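A protein chain is absent from this complex, but the other protein chains hold their places.
When the chains are written out, they are named A and B in that same order, and each has its own residue count from 1.
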Amino acid sequence: MDNSIATTEPLMPRETAVHEEHEHVFIPQHRHHFETEEQQREAGSFGMWLFLLTEIMFFGGLFFAYLLYRNWYYDAFVPASNQLSVPLGGANTAILITSGFFMALGVWAAEVRKRALLVLFLILTTVFGLAFLGIKYVEYHEKWEKHHIPGASFDISEFVNPPKDAAGKPTQHALPPDVAEKTQIFFFLYFAMTGMHALHMIIGIGLLVWLIARAQRGDFSSGYVAPIENFGLYWHFVDIVWLFLFPLLYLINRHPLQ
Amino acid sequence: MAHDTVHEHHYHDPANVTNPEHAEHHIVTPLQYGFVYIALLIGTLLTVLAADQNFGFMNPVIALAIACTKAVIVILFFMHVKYQSHLIKITVACGFFTFIVLVTMTLLDYISRAWGLW
Partner (left out) sequence: MSASSTTILNLPDQTTAAVPKRNYISAEHGLLSWLLTGDHKRIAMLYLISITFFFFIGGAFAGLIRLELLTPQPDLVASDTYNKFFTMHGVIMVFLFLVPSVPATLGNFLIPIMLGARDLAFPKINLLSWYLYLAGGTLTLAALVLGGVDTGWTFTTPLSTHYLNTHVVTTASAIFVAGFSSIFTGLNFIVTIHRMRCPGMTWFRMPLFVWSHYAASILMVLGTPVLAISLTLVGLERLIGIGVFDPNKGGDPLLFQHLFWFYSHPAVYIMILPGMGVISEVVSTFSRKRVFGYTAVAFSSVAIALFGFFVWEHHMFIMGVSNYSALVFSLLTMLVAVPSAIKIFNWAFTLQKGSITFETPMLYAFGFMGLFTIGGLTGVFLAALGMDIQLTETYFIVAHFHFVMVGGMLMAFLSGVHFWWPKMTGRMYPESLSKLAAVVTFIGFNLTFMPQFIVGYLGMPRRYHAYPPEYQVLNVLSTAGATVLGVGYMLPILYLAWSLKYGAIAGNNPWQATGLEWQIQSPPLTENFTEIPVMDHEAYDYEWLEHKTQNEVTTVG
């Protein structure tokens, strides 16, 4: 069977898709309760997808809470959302997409057994991931300074008396205090959803460091690609969550005065 | 690892359970990944630009539509699902189906409350 590979390395027999019944060559990482490599690899992939399903449902609860409260308190959510920086959020989106791109390239490098490229791509994935978290920290810090972290210290004054721009016009509609209180719910959802997302990224970066160490040793460049592949699934999933968080949190209504 | 006798099986596998669909080890090329990457960046740009226009109620619709498209191409290409077995494809679909059930059936309650703020 044909495999599209942009490399000159010959394929080993066990990489063809046809199930060779009498030619079972096992890699060192073969587990004995599996009959073939194929079975082990597909089982691993399937298992990781099932785990991602649990993540969909976990974030799903938060997305529903967002859906509900955005509709109930739209008037509060708009000015609250406008507190977030679209340039920073957009940059973060591009950074995370780039990180995912490098992760996908890493999987390719493992499949075609190029050890040095694999390590490079994993490092780039990590670097961009860290950049994402760095910008997130900057954003969180800004919220801290402006007293927009939900809890006892939350300050609604900016929503009750919106700051005026250079021409003296208000930048947002002024909210009555009881409506302004509801901005706290927006910020709670912002911190809960991006925080949960960031937690998953931190765990992912931890795993990446471990994978880089093992990739450097050559563990993944002689046919055993499952950990890279399955981690890639996890990393892309975390990326997808952000692809939804960005428009939902940052882009609710960018022209509220119209 | 020792290739012990346990693995030297001589049976025919009529039900073909060890690799039911002979899923191909299709290796996606860096070029294909590159196209997807560019598409994702363009999508992000479009989302931001569209947000700056006033399409009324269509704004969130457009934003979500673009986000869904991006998610689909990440799943199909970055996550290889296009080249995987039917089992994996159905599994992904089940995940999103269950999420949709959670959202729509809970909405049933909130939408129809007379006293709510919907």
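The working rule: contacts are C-beta pairs under 8 Å (C-beta built on N, C-alpha and C of every residue); 3 or more make two chains touch, one makes a residue touch a chain.
Remember, it's a predicted structure, so these values are computed and weren't measured experimentally.
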Candidate in contact with the missing chain, chosen from A:I27, A:A65, A:A94 or A:L207: A:A65
Sites on chain B contacted by the missing partner chain, in the whole complex: 6, 9, 11-15, 17-18, 87, 94-95, 98, 101-102, 105-106, 108-114, 116
Chain A residues touching the omitted chain (full complex): 31-35, 39, 42-43, 46-47, 50-51, 53-62, 64-65, 68-69, 72-73, 150-152, 181-182, 184-185, 188-189, 192
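The working rule: only the chains that are shown with their structure count from here on.
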Interchain centroid distance [CA atoms averaged], chain A/chain B, Å: 14
Parts of chain A lying in touch with chain B, wherever the complex brings them together: 1, 3-6, 15-19, 21, 24, 26, 28, 30, 32, 35-36, 38-39, 42, 45-46, 49-50, 52-53, 56-57, 60-61, 63-64, 67-68, 71-73, 86, 90, 93-94, 97-98, 100-101, 103-105, 107-108, 111-112, 229, 232-233, 236-237, 239-240, 243-244, 246-248, 251-255, 258
Chain B residues within the chain A interface of the complex: 1, 3, 6-9, 13, 18-19, 22-31, 33-34, 36-37, 40-41, 44, 47-48, 51-52, 54, 59-60, 63-64, 66-67, 70-71, 74-75, 77-80, 84-85, 87-88, 91-92, 94-96, 98-99, 102-103, 106-107, 110, 116-118
